[in-house]
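Have a look at this one before I ask anything.
With one protein chain withheld, the remaining protein chains of the complex are depicted in position.
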Amino acid sequence: MRFSFTDEQLAFRSAVADVLSDWCTPADLHARYVELNAEAGRSHARWNALAGLGVTGLVVPEHLGGLGLTDLDLIGIAEEAGAVVLPEPLATTAGVVFGTLGSVPGMEERLAAAIDDLMTATFGGVDFGAERHRVSTTLNEGIASTPRVAHCHADLLLLVVVIDGATELHLVDREEVTVDATPALDLTRELGTIHWRPTEGTLLASGSHADRFVEQLVERSALYAAAELLGLCQAMLTLTASYVTERKQFGVPVGSFQAVKHHLAGARVRLEFARPAVYRAAYTLANGEPTLAHDVSMAKSLAADAADEAARVSLQCHGAIGYTYEYDLHFAMKRAWGLSAAWGDARSHRARILDLVVESRS
Amino acid sequence: MRFSFTDEQLAFRSAVADVLSDWCTPADLHARYVELNAEAGRSHARWNALAGLGVTGLVVPEHLGGLGLTDLDLIGIAEEAGAVVLPEPLATTAGVVFGTLGSVPGMEERLAAAIDDLMTATFGGVDFGAERHRVSTTLNEGIASTPRVAHCHADLLLLVVVIDGATELHLVDREEVTVDATPALDLTRELGTIHWRPTEGTLLASGSHADRFVEQLVERSALYAAAELLGLCQAMLTLTASYVTERKQFGVPVGSFQAVKHHLAGARVRLEFARPAVYRAAYTLANGEPTLAHDVSMAKSLAADAADEAARVSLQCHGAIGYTYEYDLHFAMKRAWGLSAAWGDARSHRARILDLVVESRS
Amino acid sequence: MDLTFSPDQEAFRMEARTWLQANVPSPGSLRSLDTAEGFEDHRAFERTLFEAQWSVVSWPKAFGGREVGIMEWLIFEEEYYRAGGPRRVSQNGIFLLAPTLFEFGTDAQQSRYLPAMASGEEIWCQGWSEPDAGSDLASIRSRATKTEGGWLLTGQKTWCSRGAFAHRCFGIFRTDPSAERHRGLTYFLIDMATPGVTVRPIAQLDGETGFAEVFFDDVFVSDEDVLGGIGEGWKVAMATAGSERGISLRSPARYTEAAGKLIDLLAAHSQEVGALGLDPRGAIADDVVKAYVDAEAYKLHTYMTATKVREGHKVGAEASATKIFWSETDVNLHQAALRLLGPDAELMVPNGHGGLDLSDWLDGYLFALSGPIYAGTNEIQRNVVAERMLGLPRA
Partner (left out) sequence: MDLTFSPDQEAFRMEARTWLQANVPSPGSLRSLDTAEGFEDHRAFERTLFEAQWSVVSWPKAFGGREVGIMEWLIFEEEYYRAGGPRRVSQNGIFLLAPTLFEFGTDAQQSRYLPAMASGEEIWCQGWSEPDAGSDLASIRSRATKTEGGWLLTGQKTWCSRGAFAHRCFGIFRTDPSAERHRGLTYFLIDMATPGVTVRPIAQLDGETGFAEVFFDDVFVSDEDVLGGIGEGWKVAMATAGSERGISLRSPARYTEAAGKLIDLLAAHSQEVGALGLDPRGAIADDVVKAYVDAEAYKLHTYMTATKVREGHKVGAEASATKIFWSETDVNLHQAALRLLGPDAELMVPNGHGGLDLSDWLDGYLFALSGPIYAGTNEIQRNVVAERMLGLPRA
């Protein structure tokens, strides 16, 4: 029993964090928000700087062009990406899509090329439910429409559809789809509906084979969302702590009022106890343990609650300025609201935990 | 539309409150707690002083020996009884049992005598559920056992039993039953299991006739519990406010700390908004409006939540002394815990409200 | 106690309902209040309301009202929300400034400003908060210096709701520079078109501009536009603050109407739940009912308060309790809706869940979140409740 990261893991995380803080400042986010309405997708310079570190292939075996590391090496990096509200799909590309493709037979070349070309990737077509996953893609005259896909402008899209009663998993190129952007509060996650045509050529797996991959993709999505939420939570609390320390009212810093302290401390405590659950789930994933569903649901429910509380408390401690577009809080807050509900909110995950625990005790 | 009490109603309430505060001091409660293990039932002197004001027959028509007033005249008095943690069943006798017996044909003489003899009364044998009431009395070789009857040493017991599939309502004298006291946290409510024999002579109503009375008895029980909870809530907050004003820590009154203020203010606000709901339900009852179930559930859920919050906050603001038998807080706190769960807790009542509201909107 | 309405009141209700049914614009047909075009759309509707004498029912007839009592006002509000009436662009004027004008204004001021306010011709913004003041009004630094026939105003006000497009502004400035805190403040009525006024709209979370910063650089205001006397600003402002927190702004209909829609949303959700496999135990249901119960409790409390007010009692610290309660209820209500909507909650598209646009719930949530903050943060209101309703010592 040793529940901590290795020095190498911490050093890598820290190196990526440095790159992130250089490339993804609040000023960059402000610029991005303006830009997003015009040309969507990513900041190529930033993405290349990050992907150039090898991060996207971090959990991909070395012979496929990856770094051959594990989700334990990636989880803290996802947290750092959350902390700077990185608009690009780092965790989704590296942790969700490439993390899964590494184990899909026949994908070797495609994956190696994608890593090499510094591609972005995303996954969509399934909603998280308490007891099972529901495919959200609809099919009409051979054209599939997948709603609410995050990072909808990614280079590669891993999409789920049900055809003749069987689940199918498809890998589709950006060029092959039509993207219909969905207005949403958090612009940086770029939600959209993808219209695409499932073909023999895009088919990756079908039937129970596809179900197994989809299951893993969903668990990975929920887990990496949880990791990003930890980072967002930390970022909101840090920003708020510094604001209430500066800001004076009635002649003293707002942060010296007990009510402000207690609100912020409460959120900080939730973060403190969410973190180990996220790391444990990453361990479970990395080691192929059978408790993945339970552990991911623990991670996501704790991280979502912590981030929701941090968002509420931060807004409250900021007062009116927290409502403004010009101040930085809203980037993290909107992202936290979105990710908290995505891939199963806290209650849906708790409902799943209840089923699993009752089953295991009886 | 005039949502307030008449001057007469307020004056009567205030007169009863004076008697209560003379006769039911914390010292009396301490004595009572010691006494209860020996001779249970009531303080005869106190009860006679109260019942002598005519309070028990308050809602009974004048020709039956009552005062011919309404539940709107009684509801504030129940609140005052809660505020002093009156151990005797004032609201149960006057509001629940006599309030119902007044409309049961053939009960005229019995009721008049009971009022005249300053009797206490109670009701038992039904649990409150979200969708219906469940009879809790069990029957074994002609002997009925009714668990968890509050004020189990009352002179008159109105008890429910199901015989051959039909609900029966019985009125039983103290002499005709065996009382098996149940150890509980709140001694002053005197919970017990009643063993009794349902006979022709005790039968008051059966079948759908009985169901209607039982329904009214349950609504009345929940409503008057809500009123007592308001009083308990007020009493706990008053006691706590005075404690934190006296008590010093770090050189200043504990009550000047913002966290203490905010906790207590939160509970005070809940009380403020529970009160009108209780009064409205009393109005609905007094006027025979068809929204009784909805309005009682509003009243009970709000009052129970307010009292629960007041209990928690009071204990927290008191610190260790709140745990002691010698300090006065526990009387009100235990009573609040008990009444909050009795006759449907906040959530059960909210579940009923949901059914009623969904039904009325569709 | 009588919880029924009189035949006259019922007739008034039916008259309002009939008119509103015929005249309230269909949902979505007015553009967003926080844009220049939407501002004008909403002003046009205010004019329609005014012409039919529904814009300020409780005001004297001379100023465009019907001189009805507080109960009738509550009835009108119930009907307004029931009909889905749009947000009132004239709100700052008719609900915040008007009560102050009725109490402190001269006859000339009343005739000059009230009718134009009631008709939507002149929209008011409030100029209270300053960058370093926030909820602490007494630390105001903007100043006014005496000049021939009036005053020259200098300084900066922020979080002026409706500030981006308003015609006039009410606010307090320090007229006695040697005085501190509550003293030496004066309440002014300012024309936003006066030279020296600069408006900088503040973009909100959703990118729109309901708020603004307003800069004053030697802005002339004539002596006639002082409200309530030189140096009386604090007293006059506190009267307005009372209105903002009190009964006149927040009619319960707003919450009960939203709560009803929330119940509908839950009912729709419960039907879908089997198919979706989402949260089958419906833990959210309890949150939904709690929000409904609180909205109804707020309504009952308001009727009780209205009865008191009508019988001549003053509303004191209860206004703080009221402010805490409605603002928390509003947040809880919208939070429950967003929980029900799950991952759809962040979408800003109409898609007809439970008969309501998604974006309405999200908009409502963002708006609700500001409730605990504006009109004196709930933190401050809790101090007031603790000190004045429970007798706790001041810090």
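Some points to look at:
Letters are used for the chains, namely A, B and C, taken in the order the chains are written, and counting of residues starts over at 1 for each.
We adopt the following convention: contacts are C-beta pairs under 8 Å (C-beta built on N, C-alpha and C of every residue); 3 or more make two chains touch, one makes a residue touch a chain.
The shown structure was predicted, so the numbers you read here are calculated from the model rather than taken from an experiment.
Although one chain is omitted from the display, it touches the following shown chains in the full assembly: A, B, C. Touching the missing chain, out of A:183, A:207 or A:266, is residue A:266. Only one residue from B:249, B:291 or B:360 touches the chain missing from this view: B:249.
The omitted chain makes contact with just one of the residues A:103, A:199 or A:256: A:256.
The residue touching the chain not shown here, chosen from B:184, B:203 or B:356, is B:184. For the chain missing from the display, the contacting residue among B:49, B:112, B:162 or B:341 is B:341, taking the whole complex into account.
Where chain B meets the omitted chain, the residues involved are 127, 129-132, 134, 148, 182-186, 191, 248-251, 257, 259-260, 312, 315-316, 319-320, 323-326, 330, 333-334, 337-338, 341-343, 345, 347-348, 350-351, 354. Considering the complete assembly, chain C touches the hidden chain via residues 281-283, 285-286.
Although one chain is not shown, part of chain A still touches it, namely residues 1-6, 72, 237-238, 241-242, 244-245, 253, 255-258, 260-262, 264-266, 268-269, 272-277, 279-280, 283, 298, 301-302, 347, 350-351, 353-354, 357-358, 361-362.
FYI, only the chains that are shown with their structure count from here on.
Set against one another, A-C and B-C show the most C-beta pairs in contact at B-C.
Computed centre separation for the pair chain A/chain B is 52 angstrom, with centres defined by C-alpha atoms. Annotation for chain C: residues 379, 382 touch two or more other chains. Counting partner chains per residue, chain B shows two or more touched chains at residues 257-258, 262.
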